[in-house]
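Certain chains of the assembly are absent from this excerpt, and the rest are unmoved.
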Amino acid sequence: MDIDFLDAVRLPGEIKRMATDIRLKESLPALTERIVETYEECGGINHLGHSPLPSYREVVEVLADIREILYPGYGRRQNLHLGNVGYHVGDLIDSLHDRLTQQITRALRHDCKARDLETDFEAEAQAIAIRLLESLPDLRKTLADDVHAAFEGDPAAKNLDEILFCYPGVSAVTVFRIAHELFKLGVPLIPRMMTEYAHGKTGIDIHPGATIGARFFIDHGTGVVIGETTKIGEGVKIYQGVTLGALSFPRDENGNILRDHKRHPTIEDEVVIYANATILGGKTVIGHHSVVGSSAWITRSIAPYTTVTIENPRLRYRGTSDEANSDHFTALDYQI
Amino acid sequence: MDIDFLDAVRLPGEIKRMATDIRLKESLPALTERIVETYEECGGINHLGHSPLPSYREVVEVLADIREILYPGYGRRQNLHLGNVGYHVGDLIDSLHDRLTQQITRALRHDCKARDLETDFEAEAQAIAIRLLESLPDLRKTLADDVHAAFEGDPAAKNLDEILFCYPGVSAVTVFRIAHELFKLGVPLIPRMMTEYAHGKTGIDIHPGATIGARFFIDHGTGVVIGETTKIGEGVKIYQGVTLGALSFPRDENGNILRDHKRHPTIEDEVVIYANATILGGKTVIGHHSVVGSSAWITRSIAPYTTVTIENPRLRYRGTSDEANSDHFTALDYQI
């Protein structure tokens, strides 16, 4: 790309621009060719000539429709009552059956390397889709308990409607519980797409493989990370910035990270974990009815009924009253 | 759901699939019925047969239109000038009047349990909608000061346009100030829907009930939580991950959490709070012109003109130079 010659000619602006425009646009077909060549050179980040992958967009719409069934009257469709809601739900269920079957078929076929290529992926996908839809009545009961736990857990909440509209923890847990059903049914890829969608929306990152008991409540939630092999009991409450993570990854003799291994902690029933606490390790168990204080950092097990808090933090105070009119910022050693 | 029989017959794939398809889809109406039954069994998470709730989607569009009025030229509509902007704003105001009135009517009617059912909710909603619109000129002045404070507070900012386009703190504070007006006017639900929308977009969670003075700036902002009863003075600057939260919730004699109680701290004028600091408690006051260092954890009041930082952190260092070619990861006790 060389426009120096044209600069030298000093044509009037607009003509010069058109000239460069034509000359430069001539380079685009060759550029396209060079890009397409990279699709053969560095594979792994393009998906060409295979049966299609699940569509992220379609998975997100499936989630929105399931949510419409789980919480009717809070979503798109308004003026629902017991006389018309059956039509609305029936229509959604029928459409979800077809779209879930299609997306799950794609996920299964894509993941079939280790499996019989003769498998009727579509029949299997359909059976899974129906299994998921059949779990919705029970899911509704579980989620109703989650929503009530949220209301009981936050003095700022005025009513259940506010919980359903305004609590990102409830959104994230709803998506997690749907994704976890698919995860248990052995569907690859789609459960993670679902929880990552929720992560993007709420800042709450729950792996669909985690096991989470009834009446779970996350308040505020931004920055929460709950790892794949975490086990959480009933009635647990956690706040923003809490990490339930892994210690160093065990590796095999070749130095490869061992996958499929309990790496994340166990949280027993009725535990409360305050903001920005970090709990690490697959053997770490937080005993039931314990309370983990804000910003605590824990890598060992805690007995039941224990309250763990960080020691009264040691802080440095420096008065600046005597230099009230000076720039007190520059007196500070470190800051962001 | 039983497809074992069909498996045994071993029909060719596609026919078998169609057969299962039909048989399985027959289960969908019964499933729909079971789901609808749960709408009667576990109420509280469905809204049927009542006057409609405020629409989250509509509330978000109202916010977008108000933003278009507050910052003309930075949003959807381009090529605005003083000759045509009046038409643009007049049109938006007229439409906002109608849509705000409708949404506020819904919120008031929904919340009317404790109120006179004879109330003319629509007239009340209209008065509130107009009150909100009439606050826009003053809001613009307040927000102009916020934007200038952001520019003065961040050396990476090149100009005010960058602040308006690229600073999530400015987006979140804009939404907060709109929502806070509605909160002061006694509108239920909608203010929280607004700030939760901003939370999802920016990771900054400000309760609409908080009181926040002029020239407020949040930089980066992900993970910031500002509780309902927080009071913030003028010229305050805070960074990502800062929590202004509550200590343990006081409860009444029956063990119920007491709502409507000052639970969150007071931050006086010209205070700076660096990243990931945590300040807790309704009686905690950070005196004016104080600086709270990064990652500090504070539950007691701080005098004016004080700099508070965490002690030089005690860290463990372990050289691994001698094992430079070994796997230095496995030498680490804990990590995520």
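Observations on the structure shown:
For clarity, chains are labelled A and B in written order, and residue numbers in each chain start from 1.
Operating definition for what follows: contacts are C-beta pairs under 8 Å (C-beta built on N, C-alpha and C of every residue); 3 or more make two chains touch, one makes a residue touch a chain.
Predicted model only: the values in this text are computed from it and were never measured.
Here 2 of the identical protein chains are placed; the entire complex in the file holds 3 of them.
Throughout what follows, only the chains that are shown with their structure count from here on.
For this pair, subunit A with subunit B, the centres built from the Cα atoms lie 18 Å apart. Contact residues of subunit B toward subunit A in the complex are 1, 3, 13, 16-17, 20-21, 24-25, 27-29, 31-42, 44-50, 52-53, 55-57, 110-111, 188-189, 192-193, 196, 199-200, 203, 205, 207, 209, 222-223, 225, 227-228, 239, 241, 243, 245-246, 249, 257-259, 261, 263, 272, 274-276, 278, 280, 289, 291, 293-294, 296-298, 302-311, 327, 329-330, 332-336. Within the complex, the subunit A residues that touch subunit B are 69-76, 78-82, 85-86, 89-90, 93-94, 97, 120, 122-123, 126-127, 130-131, 133-134, 136-137, 140-141, 143-144, 147-148, 152, 155-156, 158-162, 164-168, 201-203, 220, 222-223, 240-241, 243, 245-249, 251, 255, 275-276, 278, 280-281, 294-295, 299, 310, 313-321, 323-324, 328-329, 331-336.
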